[in-house]
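The complex appears here without one of its protein chains, the remainder shown in place.
Letters A and B name the chains as they come in the text, with residue numbers starting at 1 for each one.
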Amino acid sequence: MARRLIVRFGLAAVAVFGVVVLTFILQYVIPGDPAKLLAPRAPSAAVLQSIRDQLHLDRPMLLQFAYYLGGLLHGNLGQSYVQREPVTTLIAQRLPATGMLALAGVVCEMVLGTTLGILAALKPSVRRVMYGVNLLLLSTTYFVLGLVLLLVFGFRLGIAPVTGGEGLPQLVLPAITLGLIGLPWYAQIVQDAMRDALSSSYVRTAMAKGLSERRIVMGHVIRNVLSPVVTMTGLDLGAYLSGVVIVETVFGWPGMGKLAVDSMSNLDRPVVMGTVLVGTIAVVFFNILADFVRWYIDPRTRIEPA
Amino acid sequence: MSAVLSIEDVWVRYGDLAAVRSANLEVQPGQVAALIGETGCGKSSLALATARLLPANARITGRIAIDGQDIVPMSREELQTVRGIKVGFVTQDAMAALNPVLPVRRQIGEMFEAHRGRNRHDAEELAVEALRSVQIHDPEGVARLYPHQLSGGMRQRVMIAMALALSPPLIVADEPTTALDVSTQAEILRLVAALRHELGTSILWITHDMGVVAELADIVAVMYAGRIVEQGTAEQVFDAPRHPYTEALLRTLRDLRGGERGGHMYQVPGQPPSLDSAITGCPFHPRCERASQVCTDIDPRPEVSDGVRVACHHPKLPVPEGASG
Partner (left out) sequence: MTGSGSERGGAIRRFPPSLLVGLGLLGLVLAFALAAPLFGNPTNQDLTHGLSPSGLPLGLGSPGYLLGSDPLGRSELPRLAYGARVSLTVAVVSNITSLLVGATVGIVAGFYGGIVEQALMRFTDMGLSLPTTLTALVIAAVLPGGMLRVLIIITALFWAYPARLIYGEILRLRHRAFVEAAEAAGASGPTIMRKHLLPHLSPLMITYFPLNAVSAVLFEAGISFLGAGVNPPTPSWGNMISDGESAISYAPHLLVEPALCILVTTMAFVLIGEGLKVMNPDLARVSWLGA
């Protein structure tokens, strides 16, 4: 188990390092002179030069990378060009909002998706309806659905707030948007897993033991269904984070995603880099977490790969 | 003494197809009954029917009484008082039949939780005892394991322990040793023989391999095309088979065992009829050496003589005692 942990973390570290290199290289290709952007109005040549020195902008690339890495390891992601604040501060300010939204969205999609998947597996009428619902939801995307919901519930029906903000009422529509887009994936996985489980030999054995239906579903079926759900969550994360970014932008939810998009238009390079990095680390981290949850739930995955 | 298992005129149909036709069988307390037949003869359907474990599209008619109670008309709730308690079921593929995500002690333990109202802790201790009773050497260790961590033979022992957990009077075993290698098969057979001795449980053992049950069985029923074509005590059926199919099966068995014919193994010529073929007359007649016109026209009804029930127009009656050496 310890060995597995180390291997997993090792692989994750490699992936993150790769992204670090990538973001560093990309910095070079993004237009804009950092010195000019950071400098106060009408800078003199001397000021510009001193900024260049501070940022080591005149040094060879490899050395700059070394400084960059060093900075990262100290938790320094650089300074925003636009807001005169360290990138880490900016991100840290926005992270809780994104976390809250992401959590709310995951709860929505998992609860809705799993429940509907279970019902669809047990009742044919639900299954037919779910086919249509899934078809519709799979064919749309975050910003489209978000705007439609905003139009209907915000502007037409007036029951949802239409301006941005961080409160609970503002959380509802974006979380539901995230939940609805993710719903069909969970519903499908759960339905398939339920179907497999219900027709399996071990459920027949459980029946042969004279167990009640409730005990069979709760004790035998559900546990077998959870494993693929967790796998799904793990794989879903990268796409999910993207969804969060777009949903934040559409609804004006002040999270990390919105920060990234705004910084993009402002050519605020360090912030964009910082958010990409933090995003990647989050995805990697939650992936590992999902792995270990699944390890706990499904003993078959505990066998070390050959 | 009332029978532990009483199957009377039982038919199992899937839609229009009849997998089991008018089966009649009685198993007394303490008896081992072997149900023998080729793949597709309906023996599994009959076995599953005894615990009402057939899929939803199957219909059962007739009477199946376990310990005196007819289970055919029972509701799901009523069946929960019979399954596991009055009849234990052992299936062929233990790997698929055991829940992969639960440890062994939970899978056996839940029987005590559900039916005897024990708490989790006590139930798991009883599970360990159940494992001990099937001659597993390290029951505590095995109890903690998951099905995929066990060998095939061990899994089968677990299934047997699970079936016997509540000491039911009847065990139905559907090809329990078919998926095992020969030496493990022998082990399991020894175990079952010992348990049967100890506990006096009745067993309905379904198999396609006569050799497996030859030693163990008290009564033998041979199935062909959904019908029980011959039924009697083990001595009667093995020593003096009356139905041509039984004869053929025994010949194959002897050849397998003896091996002295110089590589020429007897095989029953032809194939058993598929479920949906329209058979007229005796289903075995296309493959039968003794078949005559009446066999083509009329499906023979089972007739009893000397305690042997046989469905054949030309049964081979045994030579009376003392007539030959």
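Observations on the model:
By definition in this document, contacts are C-beta pairs under 8 Å (C-beta built on N, C-alpha and C of every residue); 3 or more make two chains touch, one makes a residue touch a chain.
Bear in mind that the values here come from a model prediction, so they are computed numbers and not experimental data.
Counted over the whole complex, the shown chains touched by the missing one are A. Checked against the full complex, the candidates A:Y81, A:W185, A:Y202 or A:W253 give a single residue touching the omitted chain, namely A:W185. Considering the whole complex, the residue from A:L26, A:A92 or A:M218 that touches the absent chain is A:L26. As for the chain not pictured, it touches chain A at residues 11, 14-16, 18-19, 22-23, 26, 29-31, 120, 127, 130-131, 134-136, 138-144, 147-148, 150-151, 155, 162, 184-185, 187-188, 191-192, 195, 238-239, 241-242, 245-246, 249, 257, 260-261, 264-265, 267, 272-273, 275-276, 279-280, 283-284, 287.
The rule is simple: only the chains that are shown with their structure count from here on.
In whole angstrom, the spacing between the mean C-alpha positions of chain A and chain B is 55.
Here chain A touches chain B in the complex through residues 200-202, 204-213, 215, 219-220, 223-224, 227, 297-300, 303, going by the rule given at the top.
Contacts from chain B toward chain A in the complex involve residues 51, 53, 76-77, 79-85, 88-89, 91, 93, 96-103, 110-111, 114-115, 146, 148, 159, 162.
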